[in-house]
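Every protein chain of the complex appears in place save one, which is left out.
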Amino acid sequence: MEREALQAAVCELDSTVSPLDANADRAAVIVEASALPAIVRRLRDQPQFAFAQLLDHVAVDWIDRGQFELIYQLYSFKHKHFLSVSVFVPREDPRVPTLCRVHPVAEWQEREVYDLFGVLYDDHPDLRRLFLEDDWVGFPLRKDYQDDFMLDRPR
Amino acid sequence: MGIVTDKLPGALEKVPGGNVLVTRFDEIINWARASSLWPLTFGTSCCAIEMLMATGGPRHDLARFGAEVARPSPRQADLLILAGTIVKRMAPRLRTLYEQMAEPRYVIATGACTISGGPFIYHSYTTVRGADEIIPVDVYVPGCPPRPEQLFHGLLTLQKMIKEGETIREPGVRRKPVISALPEGITLEDIQGEMKELLVKENVVDVQHAVDKLKWPSGLNESSSGDSGANERGAGDGA
Partner (left out) sequence: MTVEVSSLKELVEQASGDDRSPDTQEYFVNMGPQHPSTHGVLRLVLKLDGERVLRCIPVLGYIHRSIEKISEHMNYMNCVHLTDRMDYLSSIMNNWAVSKAVEEAAGIEVNSRIQTIRTIFAELERIQSHQLWWGVLGMDLGAFTPFLYGIRDREVLNDVMEETVGARLTMNYVLPGGLMADIHPNFVHRVKEFIKYFRPKLDEYDDLLTNNVIIQERLRNVGILSPQTAVQYGATGPVLRGSGVAFDLRKDHPYGVYDQADFEVPVGTIGDSWDRYWVRVEEMRQSMNIVEQLLDNIPPGDFLVKKLNSKIKIPEGRYYSQLETARGILGVFIVSDKKDEPYRMHYRSPNFNNLWCLEPMIKGDYIASLIGAMSSLDLVIPDIDR
């Protein structure tokens, strides 16, 4: 399916899905946090989409807008197309339902995002730090992360 | 037997029925220590491929220097070749490994990361800026990663240090660390000054300059008779 057609088809899936045009190369949609697992499950199971693999999960800290953007990159082996699904959550209370039940690899990808951004995943079976020690304070990839240890590059 | 870097210290005296070696205790012990270093297989990242695998392989062959008996257990090793970045989470483990090694123990820090933090020094919330913040280091081998030959230079430097090193009267006296592979006449301050100048300079690539400068000399083509035309075209068109 072509990029525009795919984007339109995914948006027709549910009223909680809306298009996103920030990506230059692939279809992208915004999904409301509460509807995420159901939508991703339908994207996986419906044969016209068949998004079998969760390739990647990224978080972006939009500090000016007070939001985290959580991006899920999906791939379909059957139709050979990509889709990026975005979820916006408030920075003060970043909570989103987990995708572990739909794509098992989400368990660790979500742990990475929790570790570096502090996004909490509802119903996650094993939410703990992945790269840093359990007693680490703060979430280092947030834009406002401060640390006595870090050095700034001399300009 | 490999490369003999130094002959047996002491004097051989002929006596009826054989020879007698007359030497000093310190010298013979240090000679033995220097000639059979057992490295610990400790590699955290990129340098491990060069420092442990390539040097252990048939081309470079660490065995020539009597240091090929790589041990996975620190209890059996006396040389710690630090290959790769040390991060905060690894630091206590590295300290434990070092303390588990039996005295006398020696440490070679290879690569920019173990010397100073290397490319991961600024804006990193985990990288330790130099392994010498955690354990004492004897020889520094710069590079990113160093070539196997540079490690050999470091190893020979360490062997020299061991031979000149501690005595039985003063065991465990920490030797002054050495930077291996600095050419004669160049000091550390020279390099630091040069680096500072480069960092300050505005870095804009002059493409034409790069293309002209990086052109291969035309004489090189003659050595390879079996070349296809594609090569000469390529080299000529770069200008």
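The chains carry the letters A and B, assigned in the order they are written, with residues numbered from 1 in each.
In the analysis below, contacts are C-beta pairs under 8 Å (C-beta built on N, C-alpha and C of every residue); 3 or more make two chains touch, one makes a residue touch a chain.
The model shown is predicted, which means the values in this text are computed figures rather than measured ones.
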Displayed partners of the chain not shown (whole complex): A, B
One chain is left out of this view; which of B:Ala54, B:Ile115, B:Ala131 or B:Leu151 touches it in the full complex? B:Ala54
Quick one: say which of B:Pro119, B:Pro136 or B:Gly193 touches the chain that got left out. B:Pro119
For chain A, residues touching the missing partner are 22-26, 28, 52-56, 58, 60-61, 71, 73, 77, 80, 82, 84, 95, 97, 103-105, 107-109, 112, 114, 116, 120-124, 126-134, 140-141, 153
Can you list, in ascending order, the chain B residues touching the missing chain? 41-46, 48-50, 53-54, 56-59, 72, 74, 84-85, 87, 89-90, 93, 97, 119-120, 122-127, 144-145, 147, 203-205, 207-208, 210-211, 214-216, 220-221, 223-224, 226-228, 230-235, 237-238
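Going forward, only the chains that are shown with their structure count from here on.
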Touching chain A in the complex: which residues of chain B? 88-89, 121-126, 129, 199
Which residues, counting only chain A, touch chain B once they are in their complex? 131-133, 140, 145, 147, 149-154
